[in-house]
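Please see the structure below; I have some questions.
For this view, one protein chain was removed and the others were kept in their places.
Chain naming follows the written order as A, B, C, D and E, and within any one chain the residues start at number 1.
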Amino acid sequence: MRILVVNPNTTQSMTEKAAEAARAVAGPGTEIIAATSQMGPVSIEGHYDGALALPGLLAEIRKAEAAGVQAAVIACFDDTGLDAARSLAGFPVLGLCESALITAGLLAQRFTVVTTLERSRVLLENLSRHYGFGGRAKVRAADIPVLELEDPASGALDKLRRQIELALEEDGAEAIVLGCAGMADLAYALQQDYGVPVIDGVSAAVKQAEALIAQRLTTSKRGSYATPLAKVYTGGMAEFAPSEG
Amino acid sequence: MRILVVNPNTTQSMTEKAAEAARAVAGPGTEIIAATSQMGPVSIEGHYDGALALPGLLAEIRKAEAAGVQAAVIACFDDTGLDAARSLAGFPVLGLCESALITAGLLAQRFTVVTTLERSRVLLENLSRHYGFGGRAKVRAADIPVLELEDPASGALDKLRRQIELALEEDGAEAIVLGCAGMADLAYALQQDYGVPVIDGVSAAVKQAEALIAQRLTTSKRGSYATPLAKVYTGGMAEFAPSEG
Amino acid sequence: MRILVVNPNTTQSMTEKAAEAARAVAGPGTEIIAATSQMGPVSIEGHYDGALALPGLLAEIRKAEAAGVQAAVIACFDDTGLDAARSLAGFPVLGLCESALITAGLLAQRFTVVTTLERSRVLLENLSRHYGFGGRAKVRAADIPVLELEDPASGALDKLRRQIELALEEDGAEAIVLGCAGMADLAYALQQDYGVPVIDGVSAAVKQAEALIAQRLTTSKRGSYATPLAKVYTGGMAEFAPSEG
Amino acid sequence: MRILVVNPNTTQSMTEKAAEAARAVAGPGTEIIAATSQMGPVSIEGHYDGALALPGLLAEIRKAEAAGVQAAVIACFDDTGLDAARSLAGFPVLGLCESALITAGLLAQRFTVVTTLERSRVLLENLSRHYGFGGRAKVRAADIPVLELEDPASGALDKLRRQIELALEEDGAEAIVLGCAGMADLAYALQQDYGVPVIDGVSAAVKQAEALIAQRLTTSKRGSYATPLAKVYTGGMAEFAPSEG
Amino acid sequence: MRILVVNPNTTQSMTEKAAEAARAVAGPGTEIIAATSQMGPVSIEGHYDGALALPGLLAEIRKAEAAGVQAAVIACFDDTGLDAARSLAGFPVLGLCESALITAGLLAQRFTVVTTLERSRVLLENLSRHYGFGGRAKVRAADIPVLELEDPASGALDKLRRQIELALEEDGAEAIVLGCAGMADLAYALQQDYGVPVIDGVSAAVKQAEALIAQRLTTSKRGSYATPLAKVYTGGMAEFAPSEG
Partner (left out) sequence: MRILVVNPNTTQSMTEKAAEAARAVAGPGTEIIAATSQMGPVSIEGHYDGALALPGLLAEIRKAEAAGVQAAVIACFDDTGLDAARSLAGFPVLGLCESALITAGLLAQRFTVVTTLERSRVLLENLSRHYGFGGRAKVRAADIPVLELEDPASGALDKLRRQIELALEEDGAEAIVLGCAGMADLAYALQQDYGVPVIDGVSAAVKQAEALIAQRLTTSKRGSYATPLAKVYTGGMAEFAPSEG
């Protein structure tokens, strides 16, 4: 199996961290192909960054289609561009938030997502509701800029631990979901420390990708994710025009 | 008051139709400034078109900020880019779907949105739920490509009428919401014919924009719609980098 | 445009405050006609007061119909009698709670309503759910009898401020809704102080009224709000009997 | 036990029918006291009638309090005035819709309410949601004016049967709820005919009243249903002023 | 009337306490028949105990059918086996949680269930949602093993009181539901102490059973609770095989 892990921000070190997490859980016959968006924000923090990350992300999805990958994982916890990528691609596309929530839901009745910034908290609450976990998942923000997760000296880990402890004490959390692709390397150690499942979205999404491929399942092209209709795109977006649909 | 009506697709005739609808309802002291996206799809039909329309849309929002508008209306019923635009702009930004649904909700307990293509139906059902109208609004697709609405000979109006009639007969609809900016010119005649309120999103959004300006209210910059943080954007998106936040 | 602002309690000073707020936001061509209920409670605090305020309120709606107003605003945050008034009137009728919540929803993802007494808190939570804001709006009671809002020396403002501060600290509120018509004069100053949108229901409702008139929209008479059927009313209520429907 | 069955419309024959249904199910030690509102509409069909029925209804509740009843049933399926009566009375107050829905919920997972007029359908759907049965109960209107139920020659029964049959065929209904007090006499025969539980609200409410009395339970006076605060009522409503709270 | 109160755990003293509560509220013509499961756990604390209590419970339901009871109450707050018993029995079957919640719902808008162990908290939250009270009922665990309720010296009552006080202070609870059959004897004293309704599930369920019998209503055999189909059961379960359906 060939699975693309595409980082929709342009920071190469985050791509590498995600690829490493992906390879750690991938099955023996799975090749992980990592890609980094070539245009857009260096990190995705809130709606505006998320919107401008889309062309860079979708360009990588298109390239991957040509390169014959069988599934793609969008390595951002906001599930930026997930619906658009599913419409575009002929292979399944997985988001970190959706994959992590459904994985947590197999292990616990109630759980807490710990994300980076307050501006992403409600966005993730809304996603969680959209995916059907509104009554089961709480969301906490640890007040960590995304790129601080790349810097061990930033104190980010302490802030993250503090919110996990509050989730266990105050939320009745039975499991923890790490709400940023940049936390992928921390999951197992935190799980050992706190004695509850700690779910990383990259790992969760890669396993969902493998599961779909093994079941010979791909995105439905009936209704919501129908192939984009052929039409003209103008200006700087001309190259993205769908040629048929 | 100066209100921007921005068409996030690149079809000039749709912009003109929206601007006309806007001017027809605007207050005496309101200037409607119409803008058409300079890059992206010629119509927005589904998630992929919607994603690639964002840079062109946000570029117009930025220009308008510099030009001193006091509110903006995104003239697409999918509310494409609404959250991103609200984060970016220092003035209120209105979407057609949200504005039309809240308007319908003031006039009727149950209503039906009639949109263009089946691929947009579930997208609008999800938006409707997100805005709190999941239990009140149904969505029907009339199987009309968006640009057919620009062509009187296309038979689009008949298809639209057929769905309105089904909404009244089968859904118990007490009002009708027209689910595409390209239908803005049809609302009043349909209202006269069917004897129930028929809501056009462009008109609804323009009046919401005026209402917010008159109340001296603008988007909260606390939490979800906080100003984008200053950061580097790379590649073709560099010009969109937020300079402060 | 002629818009009725009707106070469903019998306290004249509250009518005046509401009328003042209405006039402050009304468009240049709008005439605000203020009316005070002529029978019923001096303030509406809970379900019982609300029920007995209805005849007085509906009498004013009837008079206004005869006087040719084009829309009415019921100046009580409980939206007392809103459905009955919509059934009765041939023009749109707006409630403060509904208008304020939809206005807040255009500006923020999460917000908090601050109302007067604990007995009104759950009533407003239920209204908020009914209007589709159950997952977005919290309600806090400031322990202020309604008529204390008419007395600057009562300490009511301090109690209100305390709850706003708690909403910002504990609820993650991105905006504040003032949950009583008697707070209409405080909104702008509080907005300046706290740096988040502060919405007053009277202002919000007046602008919705103008918006509907401009769009030539009125309450649907199909289904829920059908004109009352002609029938006999007996006893002290005989004068309210609908003559046709 | 002394239980008041109060008809909030002024049609004596409906009171008698409700009283008969009440007596048929009441326990051996229960006295049913029937009362008819002395002012207001002759039938309650929609929001406007419901609003103007309140003073007449609440006057009967007050009298009953003085007469020492231990519980009251409001014999209208719209649960008109239920919250206000609960606030006023020192004894439990039951509504037909709430009592019938919770009874049906003990017998079936899915059921259908058959009511009279289309204008009441959404009102009952909203009540059903409010009581927590939104996902379990459907509502159908049989197009029967309430007072036709008093006339055996009206054809009302045939219309009612037709909707019951549609509920069984199309809704997957496992039980039927009769959605008008005026149908109380029909329940048992319909149950025999269709072989599914058919619930009458008057019967259900009387048994809930007895159940609460036997458990020495009454309405909570903490929060939502706190006793009305003492205050002045003016005009024709002066007699309703609460004297203490 | 003959009503079975069946304790699905095997602790005789809990059966007696439940029977006593049942007899205290039963009507004059009602005979309470108490039964204790003859196989399974001595107390039900969590999903595993609940699952293994089912055969013992269903055996008692079968015996009762033969013995001519007219309704049954399952005396466990988890509503263990309620759906299976309803499918099996030709008479109505009541659960404590469902009966207590609907009773509380007649008395208060918001209430709190106080149960024994944390492991039962989410189970009851899910039940509460399933019954339609997700937005009205909170659940608190008092950290009391079930059998400690049988021991006055265990300190269990103090823990229970502490949670009731927190429910009143922090949850805005207007009423309290005791979330374990073993608390049946405490309800009235706690109600006297705290001045809010305190609901015991055994009492509530017995009165619902009487109410259904008086209304000549029983479980629908159409759809969800259809009589089990005749089929072979093997191994130790052979005796449970349905003989027809």
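Brief remarks follow.
Keep this in mind: a residue touches a chain if its C-beta (ideal position, glycine included) is under 8 Å from a C-beta of that chain, and two chains touch if they have at least 3 such contacts.
Being a predicted model, the structure only gives us computed values, none of them experimental.
Residue A:Leu107 is the one among A:Ala67, A:Leu107 or A:Ala230 that touches the chain not shown. Summarising the interface, chain D meets the missing chain with residues 109-110, 135, 172, 174.
Against the chain not shown here, chain B presents residues 118, 121-122, 126, 129, 134.
In the full complex, chain A touches the omitted chain through residues 25-29, 92, 94, 98-99, 102-103, 105-110, 131-136, 168, 172-175, 188, 191, 195-197, 199-200, 203-204, 207-208, 210-212, 214-225.
We adopt the following convention: only the chains that are shown with their structure count from here on.
Among the remaining chains, D is positioned farthest from chain A, on the basis of C-alpha centroids.
Each chain gets a centre from the mean of its Cα atoms; for chain A and chain C, those two points are 43 Å apart. The centroid of the Cα atoms in chain A and the matching centroid in chain D are 52 Å apart.
Along chain E, residues 109-110, 134-135, 172, 174 each make contact with two or more other chains.
Interface note: chains touch in the pairs A-B, A-C, A-E, B-C, B-D, C-D, C-E, D-E.
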